[in-house]
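A single protein chain has been removed from this complex, and every other one stays in its place.
Then we have chain A:
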Amino acid sequence: MGKVIGKAVTRVEDMRLLTGQGKYIDDIGTPAQTFQAAILRSSSPHANLVSIDTAEAEKVSGVKAVITGEQVKKYLDPFSVGVSAPVHYYPIAVDKVRYVGEPVAVVVAKSRYIAEDAMERIKVKYEALPPVIDIEGSMEEDAPILHENVGSNVANHRTFHYGRVDQAFEEADRVIKHKYLFPKYTATPVETYGIIANYESSENQYTVHANFHGPFVIQAIMAQALKIPSNKLRIIVPKDIGGSYGIKAGTFPYMVLLSVASRIAGCPVKWIEDRQEHLSASSSGTDRVTYIEAAVKNNGKVTGLRMKMIDNVGAYIRAPEPACLYRTHANSTGAYDIPNLHIDAYAIMTNKLPTGLIRGYGGQELYFPLERIMQRVAFELNLDPADVMRENLIKKEQFPYKTASGGMYDSGDYMKGFELALKTGKYEEFRKKQEKARKEGKILGVGLACIVEPSGSNMGYITVALTPEERAKSLPKSGCSEAATVSMDPMGSVNVRISTTPSGQGHETVAAQIVSEVLSIPADKIKVVAELDTSTSAWSIASGSYSSRFASLGSSAVFYAAHKVKDKLMKIASHQMKVSESELELRDGAFYEKNDPTKKYALKRAAGSAHWNPLSLPEGMEPGIYETYYYSVKAAEPPDENDLINSSVTYGFVADLVTVEIDPDTGEVRILDYVTIHDAGKLLNPLIVDGQIFGGLAHGLGGALYEELVYDNKGQLLTGSFMDYLCPTAPEIPNVTIKHIETPSPMTPLGAKGLGEGNTMSAPVAVANAVSDALTPYLVEIDTLPLSPNRIWTLLNQAKQNKNKEVTV
């Protein structure tokens, strides 16, 4: 067996998925007598619930129960939140509704068809209240209040001061500033949320099957809300999840709602979300207003940054929010060497869908203002943006690099990556082409972006939402634990159990590669079980599939668990062969004596002894082969009293160059070429790596050009179907070149870093920079997204009118 890790092997998951044998939540079958649920949702963005009349609905034949917030509340405490503001969040409206789509009643019936029939017969009386829609409007003094007991719409506010910010601004040659708005958009996996909940009164236990992918710290939050010991909430995640990109962390309120519905109805209950529900009421990315100011020297060197960031977490702040504000805290200054940093961070609430994890989480919101301001610095100083970036990028010799806010960038060679992007994208050549095209009336532009891609979140970062004094009152939080189990049965066959709840990232394949290499047995002989069961799997609070944590953490747990198995087998072999372990080597499924390769002891035999003949084992050794490893990283410490936090374990790097052409008549942005350079450390499977990058990029392009959850000024959602919420399809994807450089991470045993979110973070601003570059002659500032033809056309026309005015004046 040679090297397997790092090879572009095809995936073990594919065969079942291609032949219709995947086992997604809607395919796994249900317990006998399972009923189906439909959820009645609020049509009003903000209103008091006056009454809910369920009498007619209950009369429909086949209906088992019609359940309202009043009933549900008896069995619940509000979900705990990571902020001190006393927001009471239940999975169903109790006395008020606060966004369009909020659950108001649950109908449990024999079939979904009947449940929906009955739903139409429920009569709800609302007393309308003025809605809060605008981010900054929510902070105005006379703004309507969503949560009266909180007293304002601010759920969280923290300020951070790192380095000598004031001095940097005093000594700056220039201060360059602007306000940016990153819009609300979402992820829309093709598979929606799905849940099968079953309450057993004999045990007072809830068993919930759901396409939930963690973080499993939320298991504790759910158990707390359900007022039961956490071992009475058994969560089982099917091995196949039809995509998530973060959003399926948001299934948890529905898991609790359906659990209580099962308890009240007295039967197992299944609910599969429909698309309209998904768009209006699952979860979404966080929209953010950022006021950014850069202290700049005349050569383009940025010496300090001030950012006021206001996150709109929607109608209720719910776990893991306000994490969007803090996930990127350690990398707030991006790929640049900026030692002085001031952050003023707010999470506010409005009458919109509550937010949560979305691929890139926090990254796109951060890099949009940061990379836009870098371009603006170049523009105002009349410098080439590439030169400004060069001037500011962290240099190779500075690694490991400590950021202003406490991050420890583990490894990198940013300049090399950036130069490769410029070269691959023929930056200089394009500039000439652009000039020529301008003379012909064509609008061409090139956009650059350099970003740091954090992965493997340190669970401690969420507590940055609290002040150091508030934090001191409870147990410090840190780490990023992940577990894996490798076992060998009496016949020497291997099972691997992972707790990373994959949703398409090929964890089964990569785990098999790793175990194959460590144990020197063919990958196709290894069975990886991806199903997670909180009652029987090894898991921890950080388990799950988010923050690109498999390559950094999941894979490391698998690696070390396989080594534990190898060590045990080695001990058995050494004992049986009467040769010291140091004289043995493992290859091709057997231990060989290094000095005498004719002497060998098969792996299978060692495993067999552990099961069939425990008395033959070395003194004191346990029988069986079943090893679990919990992996965490020392670098993931809790935040300190100065709010310094290394919020992630590994930090990759992405450098993008994108060229665009804008149609002057329609305002349509056409991407000519997209070049993206990645440094994700050692790659575990390049085939999967590029697939992940491509997917992340498509989502980033969606965010740049098409995707937005639009609400009108009365709080009604305008994008409730795939006809209105536009996802990129195949023809919209441009020509893309992906290249890699590899600076191995010293943090992980395999040198790997997480990836797959980078371009979701970078593409929106890379494209915005390209569009802005193209429109330089029109003096147009791109400060929000998506860059729809409508928006560009309007900007263009305004610019033309302004010009005309100037001429006539």
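The rule is short, and it goes like this: contacts are C-beta pairs under 8 Å (C-beta built on N, C-alpha and C of every residue); 3 or more make two chains touch, one makes a residue touch a chain; residues count from 1.
Everything below uses one rule, namely that contacts and distances are computed from a predicted model.
Student: Quick one: the chain not pictured, UniProt calls it what, "Oligopeptide transport system permease protein", "L-beta-lysine 5,6-aminomutase beta subunit", "Cytochrome C" or "2-furoyl-CoA dehydrogenase 2Fe-2S iron sulfur subunit"?
Tutor: Hidden chain, UniProt protein name: "2-furoyl-CoA dehydrogenase 2Fe-2S iron sulfur subunit".
Student: Kindly state which of the options A:Ala32, A:Val190 or A:Leu475 is in contact with the chain not pictured.
Tutor: A:Val190
Student: Just to verify: which one of A:Pro144, A:Gly163, A:Gly691 or A:Pro749 makes contact with the chain not shown?
Tutor: A:Gly691
Student: In the full complex, which of A:Val710, A:Ile733, A:Val780 or A:Ala799 touches the chain missing from this view?
Tutor: Candidates A:Val710, A:Ile733, A:Val780 or A:Ala799; residue touching the omitted chain: A:Ile733.
Student: Tell me which stretches of chain A touch the chain missing from the display.
Tutor: Interface residues of chain A facing the absent chain: 10-11, 13-15, 17-22, 24, 26-27, 113, 187-192, 240-243, 245, 274-275, 503-506, 687-688, 690-692, 694-699, 721-723, 727, 729-731, 733, 736.
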